[in-house]
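Below: the structure, in structure tokens.
Every protein chain of the complex appears in place save one, which is left out.
The chains carry the letters A, B and C, assigned in the order they are written, with residues numbered from 1 in each.
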Amino acid sequence: MSHNSFGHLFRVTTFGESHGLALGAIVDGCPPNIPLEAQEIQGFLDKRKPGQSRFTTQRREADEVKILSGVFADRDGRQVTTGAPVALVIENTDQRSKDYGEIADKYRPGHADYVYDAKYGVRDYRGGGRSSARETAARVAAGAVARKVIAGVTIRGALVQVGPHRIDRARFDWDEVERNQLFCPDARAAELWADYLDNVRKDGSSIGAVIEIVAEGVPVGWGAPVYGKLDADLAAAMMSINAVKGVEIGAGFAAAELTGEDNADEMRAGQNGPQFLSNNAGGVLGGISTGQPIVVRFAVKPTSSILTPRRTIDRFGKETDIVTKGRHDPCVGIRAVPVGEAMMACVLADHFLRHRGQVG
Amino acid sequence: MSHNSFGHLFRVTTFGESHGLALGAIVDGCPPNIPLEAQEIQGFLDKRKPGQSRFTTQRREADEVKILSGVFADRDGRQVTTGAPVALVIENTDQRSKDYGEIADKYRPGHADYVYDAKYGVRDYRGGGRSSARETAARVAAGAVARKVIAGVTIRGALVQVGPHRIDRARFDWDEVERNQLFCPDARAAELWADYLDNVRKDGSSIGAVIEIVAEGVPVGWGAPVYGKLDADLAAAMMSINAVKGVEIGAGFAAAELTGEDNADEMRAGQNGPQFLSNNAGGVLGGISTGQPIVVRFAVKPTSSILTPRRTIDRFGKETDIVTKGRHDPCVGIRAVPVGEAMMACVLADHFLRHRGQVG
Amino acid sequence: MSHNSFGHLFRVTTFGESHGLALGAIVDGCPPNIPLEAQEIQGFLDKRKPGQSRFTTQRREADEVKILSGVFADRDGRQVTTGAPVALVIENTDQRSKDYGEIADKYRPGHADYVYDAKYGVRDYRGGGRSSARETAARVAAGAVARKVIAGVTIRGALVQVGPHRIDRARFDWDEVERNQLFCPDARAAELWADYLDNVRKDGSSIGAVIEIVAEGVPVGWGAPVYGKLDADLAAAMMSINAVKGVEIGAGFAAAELTGEDNADEMRAGQNGPQFLSNNAGGVLGGISTGQPIVVRFAVKPTSSILTPRRTIDRFGKETDIVTKGRHDPCVGIRAVPVGEAMMACVLADHFLRHRGQVG
Partner (left out) sequence: MSHNSFGHLFRVTTFGESHGLALGAIVDGCPPNIPLEAQEIQGFLDKRKPGQSRFTTQRREADEVKILSGVFADRDGRQVTTGAPVALVIENTDQRSKDYGEIADKYRPGHADYVYDAKYGVRDYRGGGRSSARETAARVAAGAVARKVIAGVTIRGALVQVGPHRIDRARFDWDEVERNQLFCPDARAAELWADYLDNVRKDGSSIGAVIEIVAEGVPVGWGAPVYGKLDADLAAAMMSINAVKGVEIGAGFAAAELTGEDNADEMRAGQNGPQFLSNNAGGVLGGISTGQPIVVRFAVKPTSSILTPRRTIDRFGKETDIVTKGRHDPCVGIRAVPVGEAMMACVLADHFLRHRGQVG
């Protein structure tokens, strides 16, 4: 991953700021002859779109995606990829940049304001500029293309923890994820979290969360030792999402407490290759997929845009206080779910092509 | 990171198998005029070397490093880097490959045996071949070069959890790390863990661990949005180490339970730029270093090489049991400490050069 | 260079087809605080723009560039780069895709029609799709940004040969290049070539050309052995331009006929470093700039879009004839001049940053 690109063969480059003219993604290396309509991409963008429930920012963005290049009608009249770069553009429409006078000079704690200024000597302060979570719309668009490349793989995400509240694993139900506004797989937890988040919102506060992304249908063999490991690329991909502070695969940090007897996933003879008796590995061994579901979790910190005044300094080094007004998410973790799915899709699409390149 | 290379400007490529002739690293892009002697590298290798205590594998390897290229005597007679690739080679001496008859055909659960066979159709089964932790010697050698490139930065690592046992943060003492064989920063914990690990070893079992790596002296501004984020590259680097299943930065997974008020690190005016009142960010905001210590933790699973028989299949798909005899670590997390330090050094050296390239 | 991107630190990714909605370039890794207005880019695009003289295609394109991201007003109100990706988009306006019925099925000899179909199984045949010289507009836009990054370097290009007719080196005058429609540095040759090309055009034929690009003001030291050589990257950059079949540096192919005595550029003591007594090296030794002008030449084949019927096959493998009607350049080499300048600028900007990264 370099600057604003990631992936090797399925390579995504994104651009755009929160309050600029537009943002977008260039998907390079996409295989040809994959049916692709803007509408399919739109479906995933709508899932991430702000302003859809009281739990997310009230900014109103249509998030309408246009495909500028890389597709063409095949002989049957279907629009398919041509192998050329697929350019996806989303215009910004609800920018309200007048709100951002105060943060032009003050550094919001927990935000990237200070480091951008210190690094670059100039900063698009409107809504966080390039460091805004708005950039993730471009990831979701690219992820929608990636899903088409690995059509046999099912990628789903869920919110599994909000603040101190975790789901009950026994009640995990993927269907439930679609039924509530929190992408929560546990119906009972969804209700409790809704109340909890209402309070967070009313307090002008915010809270962290944990997201789980699962990919099913990945065959054994994707991934590449030793620095192109599937899990290393997944870790980078998830950690590159705004506000993410931790990533784990399979048993993750809990593996630190396991013995060798408990941790290693035993195998029995299955129909097609081994049947594993557990999945502490999270579907990855030695950096290569095992054929089991790939299970990744990541932790999202609470947004630092809150109504309680915080101590900070301004760009002249003077001490001051700041309250971040404006439209923000009480729990940015919610909208991180489709983003995490998109990153999983992009990493898998890339490794699918890399594997096919080396091994055939 | 691609296949067996990582980094962009400070780029490391490693090669070699556990029981092959040699392993090594090519460090490309190293700045010129950096004093570099084999001895300096050797110091770090000795720290990682097996067979140094009863808690690590009894394999005997001299792990002697040779510099094949990229250095030359400057006008003062000091050996310095020339800007050409620095090739580092370590010969394997204690190979005992006769031990590996059984695992030639059987897949050890929790190891990469099955996936390598499934992916490549051929596998160097001797000691795990390319997937052996022995590869990390090459990382440590490269990391020693990286440290010289970022001479103002201090990188230290420690074991902070073994199985269910965590250090007492109040007793954290970097000096202590050098005094015990476990790289434990808490003297009392070190004693308890020694007993605990003796039992694990006697039982022929193994246990996981958590390692913490801290880099001090990193200036504000290293890192690159949005896919070349410093923390994204650190996550990939740590996750690429054998047996690692989770990575976190700063507050990490605990950030999921924090409110916006508690999480954001407030700032006051300091001598040189801001003084942060806490470091939940772990020294990274928006993918860019803040000037605070960079704090990374990663979880290492227990090695799957244990004396209790485990159920598995062989390469013909037949069900069988396996006991992994041979010389193994009861807690591979111990030797992961110098490896984690090396990866931190490599990532920082790369970002130092990348920052200098873009910003000057 | 990979697929649709080139450069390492100054990295350009282009997208778009001849008759799609738009084409453009993402410039990633651009240093911050560089003043950049769309107008400056427009100036270079206008130079390349079709339809400006009777010697180039009569397609009418405004080639108006928009900057979608990566710039912001600095404290003085100037628009500058922010270090974030600069997205440049040019909409296609004069598409007339109705003309392209015949070539949907027939493969034009000398064009990429057949190979695209064979490789991808699908092809945007309108105007050559991705393989159209129209893509070079995006290069010119990116090159305009690159020039700002290396503000001390002057890059100029000229047509030095059209068909069998070469300029008289003794009459080489950079000022003359601006005065005629052929970018010819020799006033007398410009007149002769104009007549010659009128005949080529009237005959419905086309002719090849040689372009020379010179960069002055490049300091000693840019470039990187041994596969990142400055001349290797220049060769790739020029060869990647549509219709280019040869590239040479300095004495180029003529060096094959020189003796060691005649070829090596002798040195005398100069004001700042050596003064070279000749420049057969073309400003590059061992892949590194010498401080002398960098001199690159490349040969452009004649366009294959001509009015004489040519033998070919269609996509069903059936033999047929083809005449490429439509709007084409009698000598595509003319418009290759600003494109070659742009590629020189991009390669130099990249190597400037790479050098600064490694050496400081």
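Convention: a residue touches a chain if its C-beta (ideal position, glycine included) is under 8 Å from a C-beta of that chain, and two chains touch if they have at least 3 such contacts.
Source: prediction; values computed, not measured.
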| item | value |
| --- | --- |
| Missing-partner contacts on chain B, residue numbers | 2-5, 8, 11, 13-17, 20-24, 26, 28-29, 32-33, 66, 68-70, 72, 74, 80-87, 89, 116, 119-124, 129-130 |
| Contact set of chain A toward the excluded chain (per top definition) | 8-9, 29-32, 83-84, 225, 353-354, 356-360 |
| Touch list for chain C against the chain that is not drawn | 1-6, 8, 14, 107-112, 114-116, 118-120, 130-131, 135, 161-164, 200, 205-210, 220-221, 223-229, 231-240, 242, 245-261, 263-269, 273-274, 277, 280-282, 285-291, 299-306, 308, 310-313, 317-319, 333, 355, 359 |
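Following the convention adopted for this analysis, only the chains that are shown with their structure count from here on.
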| item | value |
| --- | --- |
| Geometric centre: closest chain by C-alpha means | A |
| Distance between the centres, which are taken as Cα means, of chain C and chain B, whole angstrom | 45 |
| Chain A and chain C, separation of their C-alpha mean positions in angstrom | 38 |
| Inter-centroid spacing, chain B versus chain A (mean Cα positions, whole Å) | 26 |
| Chain B, residues touching no fewer than two other chains | 8, 225, 359 |
